[in-house]
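Structure first, then comments.
Here the complex is missing a single protein chain, while all its other protein chains stay put.
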Amino acid sequence: MTGVGKLGWVLAAVCFFLYAPIAIVIVMSFNASKIPFQWTGFSTKWYSELFANASVLEGLRNSLIVGVSTMILSVVLGVLLAIGITRHSTSSAVQALALAPAIIPDLALAIGLLALFSAISFPLGLTTVILSHTIFCMAFVAAIARGRILQIDPALEEAALDLGDTPRGVFFRVTVPSLMPAIIAGALLAFTLSFDEFVITFFTNGPSTPTLPIVIYSMVRFGVTPEINALASLVLLFSVAIVLISQRSVKLSQSI
Amino acid sequence: MSRTTISLSVLVGSTLFLGACATGGGSEPLDPNADLSAQNLVVSNWAGYYPEDLATAFEEAVGSSMTITNHATNEEIMAKLTAGGDSGIDIAFVSGQFAQALANQDLIYELDKSLIPNLANLAPEADNLSYDPGNKFSVPYAWGTTGICYRSDLMAGNEPTSWMDLLRPDDMYKGKVTALATERWLMLPAQKALGYSVNTQDEGEMNEVKDLLLEAKGNLLAYDDTTFYSRLVSGEAVMTVAWDGWCNYGTIENPDIKFVVPSEGSDLWVDTMVVLKSSKNKEAAHAFINFILEPTNHAWVAENILYKVPNQAAMDAVLPGLVGDFPNMGFTAAQLLGYEGLVDLGNAAALYTRLATEITSG
Partner (left out) sequence: MGYVIAFMVLPVAIIATYSFFQRGQYGGIVYSLTLDNFARALDSLYVGILGTSVALSSTVTLLALLIGFPTALAITKLQPQHQNIALVLVILPFWTNFLIRTYAWIVLLSSEGLLNQGLLGLGIISDPLALLYTPGAVVMGLLYAYLPLMVLPIYAALSRIDPSLREAAIDLGASRFTALRQVVFPLAIPGTLVGCVFVFVPSVGNFIVPELLGGGKTVMVGNLIRDQFLKARDWPFGSVLAIAMVVMLVLLFALQARITKRVLGQG
């Protein structure tokens, strides 16, 4: 088992590669110095400045609005889509099309949506961002839900129908509960994707409603400041928390 | 094939233009007694280019509510304004040559000067700007020039005086130079170094410009429009192409950071305010421009952004305190008009875009 030793080092090195930059940003966020790269002492002042920064707070608010709306829309539509393509459509073209937004480059999707909104003169703003995020988040939800649907025994639903339940009742009493792990995982995934999404937002957002990633982008473009380090640390913490929660909840619901 | 498409597009273009003239040429008269408190202005400005309390101050003074949105570049706001449809923006801050393009495209409103009495505060020179003589469509907000911002301590004895000092730097400065990436200013150092106009449309001249810039690229640290002054502060760069006002941000942190307009000359850039034709709040928009032109309000730009404003009364108020620390603030209006005003390139814009791509990707 000497192989494990060598490969263990590989794993450690990769984890170092993946986490060192993030760790440095977090450490630097507690740096008292205004010059980003020189350590002069521990301080939490960048965090307090951050909470006084109006554009950051506005970005956060907009990102939460978009994230929650996208989550709800893409779960509903994504699950229906998954049922549609697995149960009612055998055409592989339709299946590929439905899942395409998850695979095609975000830039291509972004300019396509921008072109669409401008062709129908739909004013750009949070609505267009939510619609656009839903497109690709829905595809991810559908992909997850589809995996789960394939595992569900259709006999369950047939049995419920035979026992006299209505199709609608079967949907809510049998199909949805059995899809619950996929729904929870999909919802959290959709929220995380939407919350961190930049490229599509960059193209489909109006000027007056910047989301947090847009705010971060302009901050980074205008220079490295300790404030960005603080913001970066908080956003990282938030994203990691959601991912861990989703891991746990999926495991929990699967065990039930 | 191409000839037909050209004539077709000319035809389509001209009918559109005529149609637009027929409806908008006369400009429906504005109501000087309009209820401004019923109007809600949307203003798009560069981030950080206005006081944070501008919206509330304007609401208190005039009564209209106001939303300020930000754009990062002229191109970004131009894309929004020319995308077709109602952008929802009433007033946009754009550079002069872009105001000219918007006027040519019939997207901005010919100002009703009777609603902007504070225009009288502008310096007389500010009425004669090449992109919009007489300020018919636009009102200048800030103006300045482009030069070299450098570390006088790190370059002692070798201070730059020519654009060539930056384009062909001494060995010890190689890799410590930044240039602006925005097309017109990307070209400017080489255009001036070679003795050409900043508005040249000559392909031969522009090809020489491109070759010189490609050569210069090898010695660049980066193209940088936004953070060059902090690179000077940190010492990452010693020499940067810079707008005069931005250089001052470095000077604040390190007095050894100096600004020079190279001997070959430079440009006169003007950032302006324009009222969109699609605006439904034109009276409030005019009131906003008038509000900005109040000497105390306009002086904010000079005091905080460290850009010169074409407002005589405002400059008179702030100058004595600033000019000692920031020599560029003392440039007179006449001196600025001695530099070459940037104007819209029309069809030659495509040439600039292409050459800019060749340079940055080369």
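All chains are identified by letter, namely A and B, in their written order; residue positions are counted from 1 within each chain.
Everything that follows uses one rule, which is that a residue touches a chain if its C-beta (ideal position, glycine included) is under 8 Å from a C-beta of that chain, and two chains touch if they have at least 3 such contacts.
The structure presented is a predicted model; accordingly, all values stated were derived computationally and were not measured.
Touch with the chain omitted from the figure is made, among A:A108, A:L156 or A:V176, by A:A108. Of the candidate positions A:T70, A:T86, A:T192 or A:S208, contact with the hidden chain is made by A:T192. The chain not shown here is touched by just one of B:T56, B:N128 or B:T357, and that residue is B:T357. Residues of subunit A that touch the chain left out of view are 3-4, 7-8, 10-11, 14-15, 17-19, 21-22, 24-25, 28, 36-37, 77, 81, 84, 94, 97-98, 100-101, 103-109, 111-116, 119, 131-132, 135, 138, 192, 196, 198-199, 203, 213, 216-217, 220-221, 224, 228-229, 232, 235-236, 239-240, 242-244, 247. For subunit B, the residues touching the chain absent from view are 1-2, 5, 8-9, 12-13, 73, 75-76, 78-79, 82, 84, 101-102, 104-105, 175, 181, 217, 220-224, 234-236, 346-347, 349-350, 353-354, 357-358, 360-361.
FYI, only the chains that are shown with their structure count from here on.
Centre-to-centre, using mean CA coordinates, subunit A is 38 Å away from subunit B. Interface residues of subunit A, counted against subunit B in their complex, comprise 35, 37, 54, 118, 121, 123-124, 206-208, 210, 218, 221-224. Residues 42, 44, 47, 52, 67, 69-72, 77, 80, 83-89, 226-227, 230, 234 of subunit B are the ones that touch subunit A when the two sit in their complex.
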